[in-house]
Structures are given as structure tokens and as C-alpha cells.
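With one protein chain held back, the other chains of the complex are shown just where they sit.
Chains: A, B and C, in written order; residue numbering restarts at 1 for each.
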Amino acid sequence: MSILPYLVAGWLFLAGCYGLATSRNLIHAVGSLAVCQASTYVLLLAVGYRRGGTAPVFSDIRPGSRPVVDPVVQALTLTDVVVGATLTALLLALVVQVSKRHGTVDPDELRELRG
Amino acid sequence: MSLRVRMVVLAVGLLGLAAMLVAAFRKLPGFGGSWHPYGQRAVETALGRHTSNVIASINFDQRAFDTMGEQAILFGAVLGTVVILRTTRDERRVEPEPARVPAPLRRYALAVLPVTLLTGLYVVAHGQVSPGGGFQGGVVAATALHLLYIAVDYRALQRVRSVPLFTLADAAGEAGYPLLGLGVLMTGASFLENVLPYGTLGTLSSGGTVPVLNAAIGLEVAAAVVVLLAQFLDQAIVIESEDGEQGAGSVGDGDGRRGEGGAA
Amino acid sequence: MADDLPIVLALLLVTVAGTATVLTRDPVRQVFALAGLGLALALLFAVLQAPDVALSQLAVGTALTPLMVLLSVRKVRRKARSERREEHE
């Protein structure tokens, strides 16, 4: 159990890389990249978890009454989730532009076009 | 490089990476351990500054400079999307067709629109107290606007959503954050330091500058999402390329794979 | 060990959804796997005691990302269709 969450993060990253490398459609590649992004969130939050802890949000509990998990990694992850979505948008915009220019979104065909 | 060679290279790379990751994971502190020195200090600092949501305190106070970088990335990504997806000379805009929406669906979507908007604002406003904040609430509030597209059609959304206005709001949120930091500098404190009175723990006005920066981020994220979706919706619904494409003829034909790629 | 059961379950859900997302090659079908991954991630963040991050993931994953991907697919397909029509003419 002590490294299982880390292994899941590693698996997600490798699976995403496999999807990126074997993709025949750039939109599918962007989706695979989202899986890679997800792996970083899982790893960060797993590092910050504390058994028996709760979130360090003191709106409904008294400070000090319960052990809390690490808030630093949560702060890093939470901004990255939203920023990551806008980056996905940027990549999708590039895909749309590629399809307009070349009429295909298959990376293999795009390479043939370039010669 | 043939497909076979590529797959072998990929397999070797992935297996090597997997081995290194497993070796690294074994050296990480065990999952669920109680040793979190940074977390402990962050919680103490946040409580000292009367911010009950420690995560918001880290984002908008203790590591506010880092968040400025994050929001700059966000702004850059939105700017890039707008530039890439602008209407070019060989494209024309067509009027979107009005959609026929079933009456119960229309009633539901129009009723839920204000609820979603309020939920988004609630999540932004309570950022320093309970889970939430500008990043999350901004997305929810921006999504609310697009219920108009579902309830009525794209023309209704276009009438309400002025893209220049939202671009301006996005820029205002983006600029407001560092300007606030500079304003703090004027008072003699360091950049983005928490100089406002901390208030009472657990109330909406607690946390000093945290709610202010939180609101700036909320404005920026909400406007950014509206602008982003406007670009994609325009591309998918309104913008069509002129006939006689240059690129179409140059694509090799008789390839056999081409039909498959187009149908996928 | 019983205390870790929700975490193990959520990790299982994330693994299944993540793998399915990569293996679904058709972009339209992949959107649903991606939405499933978003929900599974939100549940995992919740059991890892990170409600702020879970909120972030829910806000982004339920409507925003699928909408952007589907709109891109629609644009790319329309483009491909209009070009095939030109070739037939």
C-alpha cells in the first residue's frame, strides 16, 4: 500500500505516453496528454496525503482538533487543473489550425505531406 | 523509420522509464506518512493570518507570486488560442441555424442558468473560508452563460456574450493581480505582501488581501473560459472556409489510408 | 487497511478510466472516457482530502473540456467532409 498510489501515477503517465506515441489522430493525442497531466495530479496529492487526516479547511472544524493533510501540494495541483484545461484548449486550437491547413489530423499523413 | 522499429523504440523507452519511476517511488516518503514539514508551517501561517481555507492562503498569500506566474500562463494560453483561431481572409461567417429545443428542456436550462451562475459566484466568494476560490468558481460561472446555447440556440448566446467585453475583463483580471502587488509595494511592504487587516477567522472579510486577489483570479478565469469557448463555438458553428481550398488538391490521393483517416 | 479502502477503490477507478481514455481511438468516444476520468479523479481527490482540487477538477472536467474537444471534432470533421465533397465533384 505504501507505494500503490505512486505506481498508479506512474502507470497513468506511461499509458498517456503510449497513447501519444501511437496516436493516429491529433485530437486523440490531446486526450492522451490529458491522461499524462492527470498522473502529475495523482502523484502530487499522494505525496501530501496523511493517514487519518482531513482537509486543512477550518470552516466547519476547530483548528488543531484533527490532523490535517499537506495543503501545499493541493495548492499547486488546484491551479494546475484549471491552467491545464486552458493549455488543452491551446493544443486543440493548434489541431484545428492543422486540419485547416493540411486537411488531415493524422500525424503520419502530416509527415508524408512535409516530404 | 518503419512502424516496427518505432514500436520497439517506444517499448524500450517506456520500460526503461517504468523501471526508473519504480526505483524513484521506492525512495519517496511512504504514502500516508505524518511527516509534512511544509504543510505544518503553511497551516500555522494561514491560521496566524486568519484565513480558514489554508489552500487559499497558500495560493493568494504565502505563494501569491507563484500564482501570478500561473495566471500569466493561463492568460498566455488564452491569447494564443485567440490568435490561432481568428477568422482568416479565406473564411466567411455564416448565420447559425436556429435550433428547435423541446419546451421542458428550455424551461429547465433557463431555470438552472441563474442557479449555476450563483453557485459559481458562491464558490468564488467563499474561497478564503470553505473549499473553492477564483479558479473553480470562475469556470462554473462561465459555464452558466453557455446554458443559453443549450436552452435557446447559438444566436441567443451571441447576443448576450460580447467577446470584446469579456476579453477586456480577462485582461483586467490579469493586470489587476500584479497592479495590486505594486500597490502593496507603495505602502512600503514587499510585493504581494498581505497588508490588509486580517479580520475574523471564518468570515467572508477575513484573510486580508486573499479575497481581493481571489476575486481578480475569479474574474480572469471566468472571462478566459468565455473567450476560449467563444473561439471554439465560432469555429465549429459560424466560420466556414471559402470554396476552392488550396490545401485539398495537394493531399496525395490514391493512398488508400486517406479514406480511413477521414472517416475516423 | 480498511481505512484505505476508499482510496484503493478510487485509484482503481482512475486506472480503469485512464487506460480506457488512451485505448479509445475515436475522438468522440474518447470524450466520454475522458469525462469518466474526470469524475474518477474528482472522487480520488475527495478521498485524498483535497476538496479544493476536486472542485477544480469537477468544474473543468464535467462540461468545459468535453465541450472543447467535441467542438474541435466537429470542426475537423466538417472540414474533412467538405474536402471529400470537393474531390468527388
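What to note about this one:
The rule we apply is simple: a contact is a pair of C-beta atoms (placed from the backbone, for glycine too) under 8 Å apart; a residue touches a chain by one contact, two chains touch by 3 or more.
Throughout what follows, contacts and distances are computed from a predicted model.
For the chain of the complex excluded from view, the name given in UniProt is "Multisubunit sodium/proton antiporter MrpF subunit" [choices: "Formate hydrogenlyase", "Amino acid/amide ABC transporter membrane protein 2 (HAAT family)", "Ferredoxin" or "Multisubunit sodium/proton antiporter MrpF subunit"]. Considering the whole complex, the hidden chain is in touch with A, B, C. The chain that is not drawn here is touched, among residues B:Ala18, B:Ile84, B:Val112 or B:Val163, by B:Val112. Screening B:Phe75, B:Phe135 or B:Tyr149 for touch with the missing chain picks out B:Tyr149. The set of subunit B residues touching the chain not shown comprises 99-102, 104-105, 108-109, 112, 115-116, 119, 123, 130-132, 136, 140, 143, 146-147, 149-150.
Residue positions on subunit A in contact with the hidden chain: 54-55, 57, 59-61, in rising order.
Interface residues of subunit C facing the missing partner chain: 2-3, 5-6, 9-10, 12-13, 16-17, 20-21, 24, 28-29, 31-33, 35-36, 39-40, 42-43, 46-47, 49, 51, 54-55, 58-59, 62-63, 66-67, 70-71, 74.
Rule of thumb we're sticking to: only the chains that are shown with their structure count from here on.
Counted by C-beta pairs in contact, the busier of A-B and B-C is A-B. Rounded to whole angstrom units, the spacing between the C-alpha centres of subunit B and subunit C is 16. The multi-chain contact residues of subunit B, meaning those touching 2 or more other chains, are 32, 53, 55, 131, 133, 135-136, 139, 228, 232, 235, 241, 245, 248, 251, 262, 264.
For subunit C, the set of residues that touch two or more other chains comprises 4, 25-27, 51-52, 56, 59-60, 64, 68, 72, 75, 79-80, 83.
Residue ranges on subunit A touching subunit B, taken from their complex, read 1-7, 10, 13-14, 17-18, 21-22, 24-25, 46-51, 55-60, 63, 67-75, 78-83, 85-87, 89-90, 92-94, 96-97, 100-106, 108-109, 112-113.
Contacts from subunit A toward subunit C in the complex involve residues 1, 4-5, 8, 11-12, 15-16, 18-19, 23-25, 27-28, 30-32, 34-35, 38-39, 41-42, 45-46, 48-49, 51-55, 57, 68-69, 74-75, 77-78, 81-82, 84-85, 88-89, 92, 95-96, 99-100, 103-105.
Of all the residues in subunit C, the ones that touch subunit B in their complex are 4, 25-27, 51-52, 54-56, 58-60, 63-64, 67-68, 71-72, 74-75, 78-80, 82-84, 86-87.
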